[in-house]
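Heads up, one of the protein chains got dropped from this complex, but the rest are sitting where they should.
Letters A and B name the chains as they come in the text, with residue numbers starting at 1 for each one.
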Amino acid sequence: MSITIEPTVRVETRRQPLPPRERLEPIFQVEALDAIYGSKPAIKGVSMEIYKNLVTAIIGPSGCGKSTYIRCFNRMNDLIPSFTQTGTIRYHGQDICASNIDPVAVRRNIGMVFQRPNPFPKSIYDNVAWGCRVLGMKDDLDARVERALTQAALWDEVKDRLKASGLSLSGGQQQRLCIARAIAVEPDVVLMDEPASALDPIATQAIEQLMLDLKSEYTFVIVTHNMQQAARVADMTAFFSISRGDEGQRFGELIEYDATTKIFTAPSDRRTEDYVTGRFG
Amino acid sequence: MSAHGLSGPGLRLDRLPRRRRMNHVMEALSWLSAAVAIAILGIVVWSVASKGWSELNLDLLTKAPIPFSLTNAPQGLANAFAGTLVIVGLATAMALPVGILVAVYLNEFAPASIRTGVGLALDVLAGVPAIVVGIFVYVLLVVHHGGQSALKGAFALAILMLPFIARATIEVLALVPNSLREASLGLGVPQWRTTLSIVLPRATGGIVTGTVLAVARVAGETAPLLFTSSIVGTQVHWGPTQALQTIPVAIFELSESPDPKDHARAWAAGFILLLFILFASLTARWLATRSARKLAGR
Partner (left out) sequence: MSAADLSAEPTRRPFTGRRVRFGDVSLQVVAGAAAFGATLLVGLIVWKVVEGSRLSLSTFGLGFITRAEWNPTVGHEVYGAGSFIFGTLLTSSLALLLATPLALGVALFLTELAPRVVQAPITALVETLAAVPSVLIGLWGIYVLGPTLRSQIEPWLHSAFGFIPLFGNPSSAGASVFTAVIVLAIMILPIVSSISRELFRGVPPELKEGALALGTTRWEMVRGVVFPYARGGIAAALILGLGRAMGEAIAVTQVIGGTPTIQWNLFASGDTLASKIAASYQGAPSNLFSSSLVYLGLILLVLSLLANITAQWIVRSVARKHGVTRGGRA
């Protein structure tokens, strides 16, 4: 059965083509992950591999558990008292969901940028430097701060006012400050939970360019409700959707996970096709 | 369970064990602080309860004190119990209407600038030490003006109660939904009637709570009464124009006496006072949660 789909998502991208599957190095191996709030399941049965030095996008309709899913990777869901999970996420071979793994160590290597910019009430310099100081990276602090701000494409705009409060920046600048703060501590992975949803198109573009420029050093996993954004920046895309269980409860599920071009031009699952062509969602 | 940091290619531990230890130490200190605070409360309450319980008897409430324990006849603190009832009752009668009026003015009539100004004045008033309030009433009403009396003592206590009642009333008035006021005004009911017949009754729960808390606060106040109602006789009196003995002042005087029988009576009276205050505080808290639920539910 051949499917012709009008490519409704037509987008310019400066993204390089995906390397062949054999040369991709998995950094996360998710197996049968269930995430539950109290008695309500948020996501069920997710299994996938996330590859190093790629941008992986998580897309899907609202309420399908994308944020919950991404927060499993850095144990941020631990902060919610009613949260439990089953299944494993292997990071460099170790299951980071295991109870004997210290979340502090996990977050050290897997950073996060949040939906709304949340800079600390400190100076721009201290926003970036604080994490380094606390984590023991005190040598050459000035150079570290400059490097992080440069990588976050913010250095030129703030280099003359590093002592100004982080809150004095515009929304887009604040978000880039948060990105600088996250990469200053040299994580392996940067998780982004809808990082540009609160920003204007120009600020959004800056952040997307950031990801493309930096993915040789970091691995990015980004949750986005904006399909065009996924099409622009992501190498791999995972599509989640809401399914209904036997007792009628709704939960999120991984429907399809593949190279972005395939997801948007020739998806295997009907539900993916419906979503990316805008027929629902 | 030993939590361990991840190790592997490219992953550093960054002094994690030391930082984790510091975190544990701080968490332990935090737990310890809470334990100490509760222990202190427990020790104080236990002391008062255990020492007071054994000395409790009906004589405390029914018999008058015998000055300097001149005889061995049974004595009590009847005059102090009576006096406390009178003075706290009078203080509440003075503070309640004024507190409500202040709150009504601030919440229903005053522009924002006056609200902040009066609010600040109330907060500053709440910070004036009780002993200074006692001195104030002493200079204002006692010296050169006929000496001590229960009324003057009640006035001093009323000054202490006023900020409490006003603040509690303001908060509960602010919770009354504006739609209620608008509905009443829309019917043509004048503002004064709306305020008195619609808004205030709705706020009754919060006002009662605030008043009970204020009563709990001043029932144990000694300092303002030292200069306004402390030169007293031993008989039980109810008239407000003379100085009346009160429980806190009686406890204060008994605690300084060298006679251990006096200390026993001090503990017993203290036990009753503490019971009353704890009961009043718990009642206020229960009332507060109940009226909060009502206001939210409706």
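Just so it is clear, a residue touches a chain if its C-beta (ideal position, glycine included) is under 8 Å from a C-beta of that chain, and two chains touch if they have at least 3 such contacts.
Predicted model, so just to flag it, every value in this text is computed and none were measured.
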Which of these, B:Ser230, B:Gln245 or B:Ser291, touches the one chain of the complex that we don't see?
B:Ser230
Residue among B:Ala91, B:Ile135 or B:Ala243 that touches the chain left out of view
B:Ile135
Just one of B:Ala64, B:Ile159 or B:Val208 touches the chain that is missing; which is it?
B:Ile159
Mind pulling the chain A residues that touch the left-out chain?
74, 76, 79, 81, 104-109, 111-112, 114, 116, 118-122, 130-131, 134-135, 178, 181-182, 185, 187
For chain B, which positions touch the chain that isn't shown here?
19-20, 22-23, 26-27, 29-34, 36-38, 40-41, 43-45, 47-48, 51, 98, 101-102, 104-110, 114-115, 117-125, 127-133, 135-136, 138-140, 143, 159, 162, 166-167, 170-172, 174-175, 190-193, 195-196, 216-217, 219-223, 226-227, 230, 248, 251-252, 255-256, 263, 266-267, 270, 273-274, 277-278, 281, 285
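Keep this in mind: only the chains that are shown with their structure count from here on.
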Give the list of chain B residues in touch with chain A in this complex.
1-6, 8-16, 19-20
If we count contacts the way the header does, which residues on chain A are in touch with chain B in the complex?
91-94, 96, 99-102, 104-106, 108-109, 134-137, 188
